[in-house]
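The complex appears here without one of its protein chains, the remainder shown in place.
Note that the chains take the letters A and B in the order they are written out, and that residue 1 is the start of every chain.
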Amino acid sequence: MILLLRSFLVPAGSVLLAFLTGGILLFLSGSHPVEAYIALFQGAFGDLSSISRTLEKATPLIMNGLAIAFALKAGLFNIGAQGQFLFGAFAAAVAGFYVQAIPSVFHIPLAIFAGMTAGGIYGLVQGALKAFSGAHEVITGIMCNYIAINMTDYLVNHPFRDRSPGNIVARTPQILDTSRFPDVAGIPLGFIAAIIAAILVWWIVRYAVFGFEIRVVGSGINAARYSGVRIRSVLMGTMLISGALAGLGGAVETQGVVHRFQPGFNTGLGFEGITIALLGRVHPLGIIPAAILIGAMKAGAGMMQFSAGVENEIIDVIQALILFFVTADVILQKMLPGIKWAEGERLSLSTGWGGNS
Amino acid sequence: MMAVSRLRPGARGEMLCVFLWISVTACIVCSYWISPVVTVAVLSSALRQSTPLVLGAMCGLLSERSGVMNIGIEGQMLMAAFWGFLMHVWTGSLMMGVISGLAAGAFAGFLFAWMSVSMKMDQIIAGTIINILAVGLTGFFYPTGMSSAGKLKIYSVPLLSEIPLAGPVLFRMSPIVFLTICIVFLLHYCLFYSRWGLRTRATGEHPKAAATMGISVVKLRYGNIMIGGCIAGLAGAFLSLESVGVFERGMTNGRGFIALAVMIFGKWTPIGAWGAALLFGLSMSVQTQLQFDRVLSLPHQFTGMLPYLITIIVLAIFIRRNRPPASLGVSCERE
Partner (left out) sequence: MDGFPVLELKGISKSFHGVMANSGVDFKLKKGEIHALLGENGAGKSTLMNMICGLLQPDRGEIFIQGNRRKIQNPKIAIQLGVGMIHQHFMIVPGFTSLENIILGSEPVTRMAIDFRKARKQIAALSDQYGFSIDPDAVTEDLPVGIQQRVEIFKALYRKVGILILDEPTAVLTPQETEDLFRVMRRLARKSVSIIFITHKLREVMQIADSITVMQRGAIKGVLSPGETDEQSLARMMIGREINMISNDRSAGAGRTVFEASGLSVNSSRGFEAVSDVSFCVREGEIVGIAGIQGNGQMELSEAIAGLREIASGNIILSGKVMPALHPRKMMENGLAHIPEDRLKYGLVLPFSIAENQILCTYYRNPFARFMWRNRKAMLNNSRELMDRFDIRAGGPEESVKTLSGGNQQKVIISREFSRNSIFLLANQPTRGLDVGSIEYVHRQMLTLRDKGAGILLISSELDEILSLADSILVIYRGRLISMAGKEGADRASLGLMMTRGLEREK
C-alpha cells in the first residue's frame, strides 16, 4: 500500500507543480488563475453531464496512452499513434455507413474491428520501418502522422465524401444507428471498452510470454538478441498491437461521439498520449487516472474560456509542464529531499539513430 | 599534408554525389536554354524552400555533433516564428523581429540544453517537451487578427545579379536566404578546421575522452545547442517574416523533422546537408511547377504528402550507411 502511494507521489507532485507554473503564466497574461482553475474544475466535474463529457474526452486518451505505454515497454516511442488513431476512426466510419442492414450485435464489433485493423496495419508499417531499416520511430512516426492527415483528408474529399444535398463540408456520411455505441448504465460504452482494454494490456504485459519478450527487448535489446528473442517480430508485433489500440481509440471516438469522420479533429492526440503514458508511469492501469485528468482538462477548457476568458491553449502548456515535471522527477526529489521516492522505470529512448536493431 | 580523420568528409561515396550534381546541373542548363524565366523561378523557389530545412539541419547538426539528439528543432522554429512575428508587429521593425526570433530560438535551445544536459532527461522526451510547449505557448499567447507590416525585402547585389542564370538565382534574394548560405560554409569550416570544431566532434564521439582532456562537455553542449537554437530561430523568422509574412498556428509543418532527415542524408556535415536540402527543395519546386503547368495533376493532398514520404524513404535508406556521432543520445555521466 505504501509502495503504491509512493508511486503516486511523483505524478501527483508534477501535476501540482505544472498547475502552479501554469497559474503563474495565467497571472502574467492578466487572468485570474484561481478563477480560471475553478471554472476548469466546474467544467469538468460540475454536474453529471460535464462528468460524462470528461469520460467521453478521456476515452480516446486512455486508448492513446495505452498505445504509447505498450510500445514504450518494448522501447518504442510510438508518436505515430495519432496517425493510427485517424485511420482507425476513418475505417470505423466507413464500416459504419457502408455496411448496411445488419444488427447492432454484429455491426458494432465489425466497425471496431475495422478501426483496429486499420490502425494496426498502419502501426505495423512503422514497426517494419524500424525493424528493417532502423530509422528512428519518432521521425518516421511524425512523418506518418502528416501522411495520415493528408490521406484521410483526400479520402473524405473525394471517394468517401458525404454527397447528401446541402453538405459543403468535407466529411463522410453519418454512420448508421446500428453501429453507434449505446450507454451502459449511464456510462458511455466506449469508456468501458477503454477500461477493459487497459486491463487486457496489463495482463498481457505481466503474464503473457509475448509480454515478457516485449519487456526484454525494451530493457536490454542486446540481451534479447543473445537469448534468441526474434527482435524484428517483437518490434513489429508491438507496433501492430499498439496501432490497433490507437485505432480502437479512433473507432470508439467515431462510434461513440462524432458519428462520422471529419478531418481535423483530435490532432493533438499523439502528444497527449505521451503525457498520459508517462504520467501513468507507463503502467497500463496508471493510464486510466492520468487520462481522466487530461480529459477533465479538455472537458473543462470550454467553461474556462467562457467564464474566465482564458485561451484553450493553456491546457497544452500545462500538459507540456506536466510532462516536463514527470520526466524530470529529479527536480521533485531535490525540492522535497525528505521523502522516500519509489523508483520509477528510467526511460531510455534516445539510443541514437539506431543503425542496428 | 593535412591529417584527415574519419570524422571529416572523406572521398568514400562522394563520387555518387558528384555524379548526381553534374547531372542536375546539366538538366538545369538544358532547361535554362529552353525557358530561362521558368528555370530561374524554379531555382529561386528551390533555394527558398530549402532555406528553413538547411537552417534546421544546421541546428540539429550542432547539437548532434556534440552528442545530443535534438528532435526539438520543430518547436524551436515555431517559437521563433511566433516571437519574431510578434515583436515585428509590436515594434514595427523587421530587424527587431528577426533578432527576437533568434533570441527565442536560443532560449528554446537553452531550455532543451537544461533538460537534456543538466537534468539528464531522456533527449527524445526533452525534445518532445520543447515541441509540445511550442504548440501550447504559441497557441496560448497568439493574439488573433494581427496583421504584419510587410516582409523582408528582396536584395539584389549590383552587377553580380546581372549574370545570366546564376545572377538572379544567387544574387537577387532575401537576406535570410543569403545569410543561410554564409552560415553553411562558415559552419563547415569551423567544424572541421577550428579548435571549437575539433572539440565539438570529440565530444560527440567520446565525451569522456574530451572531459579528461579538460574540455567542459556541459559548457560545450550548452553553447552548441544554443547557437543551434539561434539558427533554428532564423529559420522560424524566415517562415513568419519572409516566406509567409504572418504567423500561423503550427506553421512549421514538420520542417524541423524533415531537417533531421536532411542532416542525416548529408552525413552530419554542413555542406552535405546543404546539398541534401537543395535536392529536396528542387524536387518540391519542380513538382509545383509541373503541377502549375498541368503536366501533373494530383490532388493537393498527395503533393502535400510528398515531403514526408521522401523523408521516410531517405531515413530508411541512409540511416545505416551514414555513420552518426558515436555518443548520440547518451547523457554524459562523470561517474
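In this section, a contact is a pair of C-beta atoms (placed from the backbone, for glycine too) under 8 Å apart; a residue touches a chain by one contact, two chains touch by 3 or more.
Remember, it's a predicted structure, so these values are computed and weren't measured experimentally.
Peer 1: Among A:Ala71, A:Val216, A:Leu248 or A:Ala290, which one is in touch with the chain left out?
Peer 2: The one listed residue touching the chain not shown is A:Val216.
Peer 1: With respect to the chain omitted from the figure, which of B:Arg65, B:Arg199, B:Arg221 or B:Arg255 is a touching residue?
Peer 2: B:Arg199
Peer 1: Over the whole complex, note the residues of chain A touching the chain we left out.
Peer 2: 207-213, 215-216, 219-220, 222-228, 345-346
Peer 1: For chain B, which residues touch the unseen chain?
Peer 2: Counting over the whole complex, chain B touches the hidden chain at residues 1-7, 189, 193-195, 198-199, 201-202, 205-206, 208-216, 326, 334-335.
Everything below uses one rule, namely that only the chains that are shown with their structure count from here on.
Peer 1: Distance-wise, how many Å sit between the C-alpha centres of chain A and chain B, to the nearest whole number?
Peer 2: So the centroids are 31 Å from each other.
Peer 1: Inside the complex, what are the residues of chain B that reach chain A?
Peer 2: Residues 69, 71, 115, 119-126, 128-129, 131-133, 135-137, 139-142, 253-254, 257-258, 260-261, 264, 299, 301-302, 304-305, 308-309, 311-312, 315-317, 319-320, 323-324, 328-330 of chain B touch chain A in their complex.
Peer 1: Over in the complex, which chain A residues touch chain B? Could you list them?
Peer 2: Those residues of chain A that touch chain B are 25, 29, 77, 79, 129, 132-136, 138-140, 142-144, 146-147, 150-151, 153-154, 157-158, 268, 271, 274-275, 278, 311-321, 323-324, 327-328, 330-331, 347-356.
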